[in-house]
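A single protein chain has been omitted; all remaining protein chains appear in their positions.
Right after this comes chain A.
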Amino acid sequence: MSKQLKQLGDDIWKNQVEKINSELFTLTYGSVVAQLCKDLDNNYDQVNNELYKMGYNIGVRLIDEFLQKTQLSRCTNMHETAEVVSKIGFKIFLNITPTVSHWTADNKSFGLILVENPLADFVELPNTEARKKLWYSNVLCGVLKGCLEMVQLDCDVSFLQDSLKGDENTEIRVKLNKILKDEIPAGEE
């Protein structure tokens, strides 16, 4: 199963995706974060929050692109979801494959370890409050949250550690709260 997914992810990346240079993307994201820090007066909690919201907005749209490209059907359990997120989701958008690890015993929570992170290439955080508080790539959490919510999985997504802060790894934690019911949007009966 896992092999098939990897194959699918690679195929889509190779044949169906319009690609751009990652440096351009890195630079643009960096400018956005820098501008945010400046505007919000280095209030990093607010910066994190804004990045998260931005990610969420992206996520709810990005899922369409994902489903259209992959034509995948529903996952049967969280383990499958985790594999799809890592081997296809991250692969076809950022061309990276995070490692899925640290499952909790109830099989509801897992970690994604990012060995490379295109958002944070060439980035160094100054050794001030920023290093303690800022989750530089927080947009990723928002994106995951938005995407998963659109496929009826209500999850908490947050960074556990970030190598930019001097941690050993960069790890995103995904925790399933509940599976949402399919509902007709309000006002469209």
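Quick note on the criterion: a residue touches a chain if its C-beta (ideal position, glycine included) is under 8 Å from a C-beta of that chain, and two chains touch if they have at least 3 such contacts; residues count from 1.
Definition applied: contacts and distances are computed from a predicted model.
Undergrad: Look at the options "Dynactin subunit 5", "DEBR0S1_17568g1_1", "DNA replication complex GINS protein PSF3" or "NADPH-dependent diflavin oxidoreductase 1" and return the one that UniProt uses as the protein name of the missing chain.
TA: Hidden chain, UniProt protein name: "DEBR0S1_17568g1_1".
Undergrad: With the full complex in mind, choose from A:8, A:62, A:114 or A:157 the residue touching the hidden chain.
TA: Result: among the candidates, A:62 touches the missing chain.
Undergrad: Going by the contact rule already stated, which one of A:8, A:78 or A:94 would touch the omitted chain in the full complex?
TA: A:94
Undergrad: In the complete assembly, which of A:20, A:105 or A:184 touches the absent chain?
TA: Selected residue, touching the omitted chain: A:20.
Undergrad: Considering the entire assembly, which residues of chain A contact the chain that has been omitted?
TA: That gives, for chain A, the contact residues 13, 17-41, 43, 46, 50, 53-54, 56-58, 60-62, 65, 92-95, 118, 121-126, 130, 136, 146.
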